[in-house]
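Supplied in structure tokens, the structure appears directly below.
Missing here: one protein chain of the complex. Every other protein chain is in place.
Each chain carries a letter (A, B and C) given by its place in the written order, and its residues are counted from 1.
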């Protein structure tokens, strides 16, 4: 193994696409979107959606929730003792909060959830973590909380600092239901004539495709809490461009596209319950990441968490742009393939 | 949007860790493993697993299956017509094969599967795609097949080139059950004394943790076809380092860690049904990717598909190394946090 | 434990509702539907749907597939040996078929599927089982097949006659994707005026509700291969009334309601990939079951399997009737509660 830190790099092509118009509480701005990817057709695709946002009232966004989670795994003598311990902990939340505070000035305990299986006790701690995505912050807090619990309850034994009920970078249902990361909805209304002109489709076609492909098709595939075409592509590009832990695109990909024809226009939305991003922490100190975060307006002096939420909101807008554009393409037989071929020819030509 | 191709890059720190010893049919070699990541503790973690492979008989690997899939979505007048069309297509596989061949000299139709919902017909084409991961190859084939089907069956209408029954970059059950990507198992036997010395744990502790965390804990979290600690981290690092479409870590993360005490030693394995990698195609022409693939021995003159399978096998070995190392760390209260802190101090020191 | 067979009974209220009009290949008939349930509002609910079928062109049905499955669990020395064994078995299908034939004159091997995890080998046998639901027939076949395999492959060891990859009476994705039971679609077109008159709703309201509740709402709940309101209620009532193993409503409940406005009328369909019913076997010899099966026309002299498929088709029609009726009720605020209260008053009055 070579010396640390790395003197090598994977240099992944990056482009800024847009601008896109955002109009929610967190961001009221025209923003450019950075995407790092080996899949170059992603850029014109997201760019097309961004263009649509400039031709309309823009992309409305809202942050529904914001928390990070880590679950420890403990073992009691029997199921009843596990249940009793869970009840005790529910009533000692202030003490748990005090333990959390010793680990970071930004960490704050928001809630805790339990699962008892046999004599096993899964305890899921949910924290706010300021502008950090919070992986390390919740692990440090969970570590201290586990220590404290083991001291308080002599019949409880440690099994693992993570019991997979967190759950990190794995497809599951728990993160969407209990919350992990920033929960963001982005929505836009696109008049029929702009659908035709900018996307070569109709509101009805988009709605029809979303129902049959994203909702029903994903169900048929055995998808879980997922109804979209390709959230993952935009998440990956954006996460890499902004120094995020891109393995979290896994839970990030579990979100919902919803479209409806309203007053003959297209209402189009993406709901992302699990955007896990931060503006400080691992990866954020790299020069190009700092530069990108700065250009995105996410390194400003604000309340802790505000920069990270701004970043999440722009991320959701990027997802909306790419999702709308691909669905529009898929309503037209052959368009997707043509776009790829065109892009490849360009690449080769250069 | 700036001019194409990109003149910017996300420069993601990359290290070669290892060597790891591989002993299966596809790879009989000591190999170094490249991992690009913002999460630097990944390197020593995978490196520790690699070291263990050098102290033992090595990592045995086997490729169980290899295919790529794309599902088109069609619409019939009613459910019966959809079912009849499915039956017809099953009996015209040679003709479908001929259509596929017109789209690429590497593409070959291996199988097709159907789902009928109401009057909708989801057709999943499964192809071998040589050394390409095959996203574009299956899309091109599906495009041609859809054209051909629409010409043959006048009562069938096109809905989408992808009906999400493929399924690409989304958490589902279908890919594991029907196959998409390379299906690889990697396994290693670690004597108890090496467990103690190199991993500071015991076979029993690893087995116990795997059952309670990866198997039961993931079930409790509502996980789907997933029982592991962090396959995603190694997949992401390896995919980025070798020019892969890293959004496919989503299905890649859906795999199984299985451990057992055998003759007092630790049997440890990772099963990855959906490794989606290639040695040609988008991303592969970048200079550093070429260099990395070459160093991995994956640009040799071989039968089509052999280079890609070698790459998948090394990838699975990397996953095994990192998975074993993290589980070992989690059997010891506090070790994980200490490792992270140590790594962070190092980073800061430099 | 009291002596066998039972001299006690759970006497579950049963009513015949309908008639419903069925118009597919399997059933071209007006049929009454028997439902045994403690939940009496189910009867008028299904009856309302049946009435609609009499006012329209009727319920069109099609059987897409018909098979029963059992998976055995074996263990090989390592993953490669497991994979090799799987390949061997794929090539010896005629021999496996011969083994199956020794266990029943009705059993026939249709297909087999494998999963390799570590050194474990899950082998899923799929059989046609004539007019039996087939639980015992596939178990007997699997038993004989396991015996045969163990004799042929000396390095393979037995783990279990069922490895849960079957999977019986448990919520999963595999049954819908690979097939288990009768796969039936039932569909009906209801003109807007009949929607208004008989169901007090509109095609648009039903379609809207189905999208937001059954498709999106189930996804949000972490549902798997399931998009319906209450398939389970009709399945339970019908299974109990006809001597079926009603624990199979679990996989039965995993199906899809799909509705669309077509030419201003309501297209309404239910897709049930896993109806597990038979006309012979456990429970079928009870006098009232014989009587009910006879009245349903399912004890006729026909090709093996035809009676069971007729039963499955009527079952799917019953599901359609009840599903349509409940959705119609839920489009009207308060109607559901009113219906329950009315029914309860009636019950009390009597």
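The rule we apply is simple: a contact is a pair of C-beta atoms (placed from the backbone, for glycine too) under 8 Å apart; a residue touches a chain by one contact, two chains touch by 3 or more.
No experiment lies behind these values; they were computed from the predicted model shown.
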| item | value |
| --- | --- |
| Candidate in contact with the missing chain, chosen from A:64, A:98 or A:196 | A:64 |
| Option from C:107, C:156, C:185 or C:241 whose C-beta touches the chain left out | C:241 |
| Sites on subunit C contacted by the missing partner chain, in the whole complex | 1-2, 4-6, 8-18, 36, 38-40, 43-44, 47, 71, 73, 115, 117, 120, 122, 136, 139-140, 143, 146-147, 158-174, 177, 208-209, 212-214, 216-218, 220-224, 226, 228-230, 232-233, 235-236, 240-241, 243-247, 249-250, 253-254, 282-283, 286, 288, 330-331, 333-334, 336-337, 340, 344, 346-347, 350 |
| Missing-partner contacts on subunit B, residue numbers | 173, 176-177, 211, 215-216, 218-220, 222-227, 256, 258 |
| Residues of subunit A (touch criterion as defined above) contacting the omitted chain | 24-25, 60, 62, 64, 78-80, 83, 86, 113, 115-120, 172-174, 177-178, 183, 185, 187, 222, 224-225, 256, 258, 260, 267, 269, 271 |
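As a convention for this text, only the chains that are shown with their structure count from here on.
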| item | value |
| --- | --- |
| Same-residue or different-residue interface between subunit A and subunit C, half as cut-off | same |
| Longest centre-to-centre distance from subunit C, chain (CA-based) | A |
| Mean-CA-position distance for subunit B and subunit A (Å) | 21 |
| Distance from subunit C to subunit A - Cα centre to Cα centre, in angstrom | 38 |
| For subunit C, residues contacting two or more additional chains | 173, 177, 222, 224-225, 256, 258 |
